[in-house]
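Other chains of the complex are left out, but the ones given are in their true place.
Naming follows writing order (A and B), and every chain is counted from residue 1.
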Amino acid sequence: MNTYSPEIEVAIARVRSDVAKLHGELVRYGLVIWTGGNVSGRVPGADLFVIKPSGVDYDDLAPENMILCDLDGNVIPGTPGAERSPSSDTAAHAYVYRHMPEVGGVVHTHSTYAVAWAARAEPIPCVITAMADEFGGEVPIGPFSIIGDDSIGRGIVETLTGHRSRAVLMQNHGPFTIGKDARDAVKAAVMVEDVARTVHISRQLGEPKPMPTEAIDALFDRYQNVYGQAPQGAL
Amino acid sequence: MNTYSPEIEVAIARVRSDVAKLHGELVRYGLVIWTGGNVSGRVPGADLFVIKPSGVDYDDLAPENMILCDLDGNVIPGTPGAERSPSSDTAAHAYVYRHMPEVGGVVHTHSTYAVAWAARAEPIPCVITAMADEFGGEVPIGPFSIIGDDSIGRGIVETLTGHRSRAVLMQNHGPFTIGKDARDAVKAAVMVEDVARTVHISRQLGEPKPMPTEAIDALFDRYQNVYGQAPQGAL
């Protein structure tokens, strides 16, 4: 069994609590059904992250059921929840944490409109100000990959590295989002479904007006630096 | 009045409780309105199944209101709930239990998007990984049949026998799903509406990318055997 410093134990407890609770936001915003979807959060100051168990009811997601993993996605033995299997997407989350040190949270859902764009392998164009605020431009498509090796994680990292967007739509699969912490990644998951839906509906009856690049840049800059009660900072 | 062994009585009580409770999932996921839709579950170890009464409010579905039937769809006299009529789809459920011994649960709804495909008699193509996971390929269409003889049950059995899909869309009517137990059939009902909606929306703005057959096979195999806390086994 592992022993961590008291500071790390406190950090683990907080991330367990956050990750457990944030799954409720996926339900509240209708992004997941049955046992689908998963949220993870990095433990600050340690090479660890916390993730949802695989195939477990949303009504049963208490902090002590969350699973602690190292950055290779291995469950830490002897810790609460370790008797269960972690989310089947754990390898993809781990890959992101290993390769993107600035990322503190990862979310995956099969939310309807985001998957609809993903199935056509079509990026979501940036035609509404809320999307410029949040993603700073289009939401990109990641490669088609199936579970079984590092290909999903690699596709996420390659697509999002150097990109303003915190969301990627993996082809035929669905959205993965990243953030500075788990809550920020959940917000990106909520927002990507919202813009996927709104732009889809707008395009059903014609072409949305493009927005000038300078306006998109100005909106993104302001939102990342001014909006809210304290600067969020770029990811 | 029938008398069953204590083991069978325990099994009946458990299936009554499960079937009553699972109707709540149909409401939660918006698959049913008013008194529509029905869930049934086979009683393990006996030629019996439990089904919802006909035309009764979802707020009034306690275990003791569920109806116990034999595999010909006859209500077992003298048992709780037997004073009511069983679901008008009871004959179709019974036909499935008689002809598919591996089936432990059957669900029928008129969920919106699944009915929309059914009305066009168009199978749902497998273009998203969640659908490959759950159904292993397209969701097929069953024949047009109306209530009054065995034609609905026969259409379900003929369409699903030897098919990976646990869901069939009966033409102009709606989805029937099967599972190893009632919960598994309810999950299939939830998932078939979800994929019906997502693929519909994706196709509104263009053609989804096809997925390679090998990828579909690999996803189905993994999901049926690895996902979750214990193997589910193929149906």
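Rule of thumb we're sticking to: contacts are C-beta pairs under 8 Å (C-beta built on N, C-alpha and C of every residue); 3 or more make two chains touch, one makes a residue touch a chain.
Note that the coordinates shown come from a computational prediction; the quantities given were computed from them, not determined experimentally.
Student: Out of the whole homomeric complex, 2 chains are present here; how many copies are there altogether?
Tutor: The complete complex, not just the displayed part, contains 4 copies.
Rule of thumb we're sticking to: only the chains that are shown with their structure count from here on.
Student: How much rotation, in degrees rounded to the nearest 5, is required to superimpose chain A onto chain B on the basis of Cα coordinates?
Tutor: 90
Student: Show me the residue ranges of chain B that touch chain A in the complex, using the header's touch definition.
Tutor: 29, 127-130, 187, 190-191, 194, 197-199, 201-202, 204-209, 211, 215, 218-219, 222, 226-229
Student: Write out the stretch or stretches of chain A touching chain B in their complex.
Tutor: By the definition above, chain A touches chain B via 33-36, 53-56, 84-85, 88, 110, 112-113, 115-122, 144, 146-148, 171-174, 200, 203-204.
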